[in-house]
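Chains shown are a subset, placed as in the full complex.
Labels run A and B following the written order; every chain starts at residue 1.
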């Protein structure tokens, strides 16, 4: 409460707090009175109190997410896949592949190489939402099927982006991990449906989402009973224009502190430039990332989308050698 | 090109530019060579050139949007509604109503009052996507119907948010203006469908969208043949924490310079606090806004959502008196 708040104002605030379902503890100092509300506060909108007369400041002490919070599973979560691959354990997982699925040959060629180099997931986009209405829009389900066959032929898992509720069902046979893109991080209807799906979800951080918002979106999925969520840092929007986004490497240790969920890093989208992918992938593993997503293409210069941020396969190979050494430094394998 | 770029590198870049379909003009200075590409560049991804050897910098000179650009209609667009109300003309339009539609009485009471005070649109949300999975989610189509009846009973138009493609059809009988929320500004599938709808669209700026991205999203709708788009500034995310968002008032004159489309302002979401709504509404009209959205509620403290930013009806009345004077100062009516 403000220093000059009257007893009437204090009583009025206490009443509104009690109506909202919390029990109120009052601390009266020499200068100021503090009212602490204890109880189920997760769905209370705090600004409701902020505009009451005499109120100085309203602060939330407990986090608004529960299932996604570290306290829920202090030891951390490990997501296990059918073929025994785990994300969140000792081994840092690698997900590699082209931005867009283009054709059968591309996917089989990529699958063979990324498997040999050390990836455990094949990635590829089937639905490409482009910011310009005049660009390539993706191959859809037939593309996913190609990716799935190429992956299975080489013992890989698949990960691909789901953009709409209607796609969940049709993608289900072909993906082992549903990716939710940055633009859909707060598409709550989609998140709720994925909470019903019985497949893990890779949830990318929105381009201007706080880590609290990212965890609240994970909570949406988990509230439906699907606890297999992997978070993913992929760059945030800042004032800096020298890079497309600013990859927030510190999100990795912060998420490990706030949540039990594994956290991946996507240096390809995080930087947008091929020559920045390797340094940022190394930084992510050094900071403790549980998985890395990398865009690679057998013919990177001719990739149908994101060509500039796509690694040549030889670059990916060299990067993996560096990452293995770094993983050792942080007590992991790769 | 970089100062040390070789002739081979320059030739290689020229080749890639020509492949991309532009004609190349070369300027050779004492220090540097500049390559200008002229032609249909809107769908070319510039980073493709940035990573070529010898390239220093790649800049887009013409804007990536055409239909939304000022040059398309230098005199500016006026959106006209069935009852003769216009947005973008001399009169500044006012859209008022509660955040959420709650019940019949609330909507009729609100409609009567906001009409008397000077609004021409009744606003109200039927689908409420909340960032917490545990909160009120809206009344849906029956709510919209109530709003429509209340509006028509008082000669008002209706505006409400559409969140998914499947809602367009069922909302069509009840809304005069489809609102696209900030979180859906880059939901390109939704935008494309709205381009087919024959009803005007109010397109809100995403919380971290640049004005160029806002115009590109408008372009998506317009590319489908629906030119009746009203843009809306509603606050952007910055480092400042004293306000929920930073309302970017300068977006108003900038949009008028870059585009022919009308621009509205939403000071309720832009600030999140009742006591900031009036100053920012005044600022928006003073800066040249073509329309104002204001959250009002006959019983603002008990509003089911956004209570803290909702004006009491008497506050709205007083605000309108101030706005009328300010409109005069900028050669408008209200």
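The definition used in the following text is that a contact is a pair of C-beta atoms (placed from the backbone, for glycine too) under 8 Å apart; a residue touches a chain by one contact, two chains touch by 3 or more.
The structure displayed is predicted, hence computed values, not measured ones.
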Review point. Once every copy is counted, not just the 2 shown, what does the total come to?
Key: 4
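FYI, only the chains that are shown with their structure count from here on.
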Point to revise | Separation of subunit A from subunit B, taking each centre as the mean of its C-alpha atoms, in whole Å | key: 27
Review point. Which of the residues in subunit A come into contact with subunit B in the complex?
Key: 42-43, 45, 47-48, 50-51, 64, 129-135, 163-165, 183, 186-189, 192, 207-208, 213, 216, 219-220, 223, 237, 244, 272-275, 305-309
